[in-house]
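One structure, pasted below without further comment.
This view holds just a subset of the chains, kept in their places.
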Amino acid sequence: MGGVLTVKNYANAKLVEEKVFKDPVHRYIHVRDQVIWDLIGTKEFQRLRRIRQLGTTYLVFHGAEHSRFNHSLGVYEIVRRIVDDVFRGRPEWDESERLLILCAALLHDLGHGPFSHAFENVFHTDHEYFTRRILLEDTEVNAILRKVSEDFPEKVAQVIEKKYPNALVVSLISSQIDADRMDYLQRDAYYTGVSYGHFDMERILRVMRPRKGQVVIKSSGMHAVEDYIMSRYQMYLQVYFHPVSRSAEVLLNNILKRAKQLNKEGYSFKHEPTHFKSFFEKNITLEEYLSLDEYILLTYFQYWMKEEDLILSDLCKRFVNRKLFGYTSMNPEEEPERYEELKTLLVRSGIDIEYYLYHDCTSDLPYDFYRPGKESPRIPIFLEKPNGEIRELSKESFLVDAIAGRIKTDHKVYYPKEILEDKNISVVLKERLQKVLRD
Amino acid sequence: MGGVLTVKNYANAKLVEEKVFKDPVHRYIHVRDQVIWDLIGTKEFQRLRRIRQLGTTYLVFHGAEHSRFNHSLGVYEIVRRIVDDVFRGRPEWDESERLLILCAALLHDLGHGPFSHAFENVFHTDHEYFTRRILLEDTEVNAILRKVSEDFPEKVAQVIEKKYPNALVVSLISSQIDADRMDYLQRDAYYTGVSYGHFDMERILRVMRPRKGQVVIKSSGMHAVEDYIMSRYQMYLQVYFHPVSRSAEVLLNNILKRAKQLNKEGYSFKHEPTHFKSFFEKNITLEEYLSLDEYILLTYFQYWMKEEDLILSDLCKRFVNRKLFGYTSMNPEEEPERYEELKTLLVRSGIDIEYYLYHDCTSDLPYDFYRPGKESPRIPIFLEKPNGEIRELSKESFLVDAIAGRIKTDHKVYYPKEILEDKNISVVLKERLQKVLRD
C-alpha cells in the first residue's frame, strides 16, 4: 500500500454520470465525487451492512433491521445537501473543506463493531479508536484517502474526533443538531414505524448558516428546531431506551462476560472462540477487529447453544430464540433492602445472580443529551437573530428551556421471569419473589 | 412431545390484553389469540428474523434489509382484518375456519431457508416441503398447533399447500390477490423506498366477499385491483428482477455449487462445511435444516475467503465485499455465435466459465405471474357484479387484459467485469471482449 501515490486531481474527480441510491428516508442519495464512490465500494465500508444501526432494538420493533451502512449514506447525503445547496457560495464557507467533511460524514461510524455497547462494556474497546485505525492503517479506505493527499486520512480522523481546527466543519457531524442526529432520528423512526422522529429537516437545512467556528440556525427556524428536539426526546424515551431492547442487551452483555470468564478459567469450548481470542487477550489487530460482525457473533451464539457450560448455553439460547429477561423498576441505591431481598430470593431459587440479575440505569436529557457513557459533550444549538445576535437555543425557546436541564434517570432490574412459574421452586418463595418484583 | 394434550378451549383462548406490534406498513399488528401469540414466540418462527425477505436485493436497494419475520406478521395481520372486519357475520364465511387461516397465514413461509432461490437451485431442496415438516415434526410450533387439536398441524399444512378442501380458506393466502402478495408488495416498496408498490389495500379489503370456494371482489373495486396489478408489475420489473440483485444471486449460486463440487472431490476444507454435510449428502434432518440461516451462511463465506481453492475464496470475497459480476443483455439461443465467442474469449483470458459465466433468464407476466420456477399457478381474480354475475378480472379490465398474456423474458449473461481492465490480458483480447459484451 505504501506505493499508493496521491493522484493528481483525484480530490476533484467527478463521475461521468451521477450515481444515485434509492433511499427510503432521503428519497435519493446522490454521488458525483469519485472519492465518495470509491469509498462506498471498499470492504471496510461494505462491512457496515453487517452491523445493525440499532443493535437489539429489532427484538422490540421488528422493522428496525437496518444497518449502519444505511445510516452512513444518509449522514453523507445530509452533509452534501448542506454544503452544496445551502453553504456553497457563502463567504464564511471554505469550499476546500467540502470533500473532507463529505468523507468524514460517510465514514464517521466506520469503527463500530457488532452490538457496540455491550461489546465495549465487556471488552473495553472503543469504536472511535478503531475508526482512527481503519482510516490510518493498511485498509482499502486508507488507500483511497491517501490518493487525495498524504495527510488526508489524518484530517478525516480529526474531524470525526472533533479535533480538527475548523470547528465549523466538525460541527456538521458533531453538534446538538448535526447530520448524524438528523439522519438517525428520521431513519430509526422510519424503520421502527413509530410516529415520532419526524421534523421538517428541509426547513432546518434552509436556515442553517456557516459562521466562524460553528453552524447557526436563523431564528426564524426556531420552531422547526424545537420540533426536532421534541422528536429526539420522544425517540429516546420510546425507542432507544425501550426496556425490552435493554433486556436483550443484558443478555448480550452476560454472554460475552461468561465467555470471557470461561476462557479465563481455561474452559474447553466445543466451538473455539477464535474470533474472540485477541479480545480476551487485549491485543487486537485491525484485521481481527474487522472480521467480527453481527453475523459472526450470532453464529457463535448458535454454536454455543450446545456448549456444556449451562450458563453460556442457556444465555445463548435465550438470545437466539428471544426468551428475554423480565424487568421491574428498581433503583438499588434508593431501595437497598428491596434489592438485597431480591438477590437473596434469587440465590435461594438456585439462580446465579452474576449472570441472571442485572441493574441497568439510563438517563434522559432531551436537549443536552449524551449517549450513555461514550460521547463527550456536544456543541449546543445557536440561533442567529435578524440583527446578527447569536443566542443559545434554550435562552430563546421556553419549550427547550423547560426540558434542557431535566434529568430523569430510569432504573430497572432484569431477571429471568420464568422462575415465577417454575414448578421446582416453592410456592412461598415464588410469592415472596412476586412481591419484591411487583412494579 | 408426545405428551402434549389438546388443551380444552385453547383454540378460543384470548389474551387478557391485546398485544400490538408496531409495524411500519400496517401501523399496528394486533394479536388477541393465545395460539397466535404462542406461535410467534417459538424458536422456529423467531428464526425467520435471520432470513431476509428479499435475499440479495439489499445489495442494490440498501433499505431492503427486512426479514421474513416482518412479512409473516404482515400476512397474518391482513388475513386477520379480512376475517374479523370484512367476513365476520357473512353467511358464506364459516367462523370455525378463522384460527386455521390465521395460523396458515402466519406460518406460510416457515420453511424458507437462507437465500432460498440459489440454495434450492443447487441443493434441490424445497421450502414448502420443509414447511410441512416443521409443522408436523417435533418442533415448538407443532406442540402449539397440537394443543388446538390433533389434526390441526395437518390442516395448517394443507392450507399452505393449497390442498385444504375449503378453497375459500386457501385463496386468502394463495390467489392472485392474496394477503401474501398484498403484504410483500407494500412491504418491499416501503423498505426499498421505491414509489411503486402502493395501492389502496383498505379499499380492496372492503370489497372482498367470501363465496363458495373462492374470494370475489365486488366490481365497484375493479380500479383498485387494476392499481394493485400495476404495482405488482412495476415491483417485478423494478425491484424483484433487478439485474444487480440477480448478479449477487449468481455469486451465491456459484459459491454453493463450488463448495458442493469441492466436497465431492474430497477437497480438504480449512473450515469444514459441517452445516452443509447433510445437504451434500441429501439426507437432511429437520434440526440441520433449521440450523442454517443467513448468519451461518455469511459466516461460512467469511471463513471460505481464506480457503486455498482460489475459485471458492474469490467468489466468497466477491459476495462479502460486494464485488459483483457485470452483465450484458444476451440470449444464447438467439445469438449462439455471440455467446460462443464470449465463452471462447473468456477461456482464453484464463477464466473458468463454469463459475464465472452465467446465463440467467427471467420472465415477467404481470397478471398471471408465477415466481420463477417454484410456484404452481394461482387462482385468478374474480369480480362480482351487482347482479351477482362473476367474471374473471381480465374479461372486465382492458388494462389487465392488455398485459395478462404478455410475456417479456429478459436474458442476461453475467461475467467478471474486472477482466476488461486486467493488465495481464492483451489489449486485442480485451477489445474483442468489449465488442462482444457491448450491450
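For the reader, a short list of remarks on this structure follows.
Order of writing sets the chain letters: A and B. Residues in each chain are counted from 1.
The rule is short, and it goes like this: contacts are C-beta pairs under 8 Å (C-beta built on N, C-alpha and C of every residue); 3 or more make two chains touch, one makes a residue touch a chain.
Model, not experiment: these values are computed from the prediction.
Whole-complex copy count, one sequence throughout, 2 copies displayed: 4.
Keep this in mind: only the chains that are shown with their structure count from here on.
Note: Cα superposition of chain A onto chain B, rotation of 180 degrees, nearest 5. Chain B has its Cα centroid 31 Å from the Cα centroid of chain A.
Those residues of chain B that touch chain A in the complex are listed here as 21-25, 27, 41, 43, 46, 49-50, 58, 61-63, 65-67, 69-70, 73, 190-194, 291, 294-296, 298-299, 302, 320-323.
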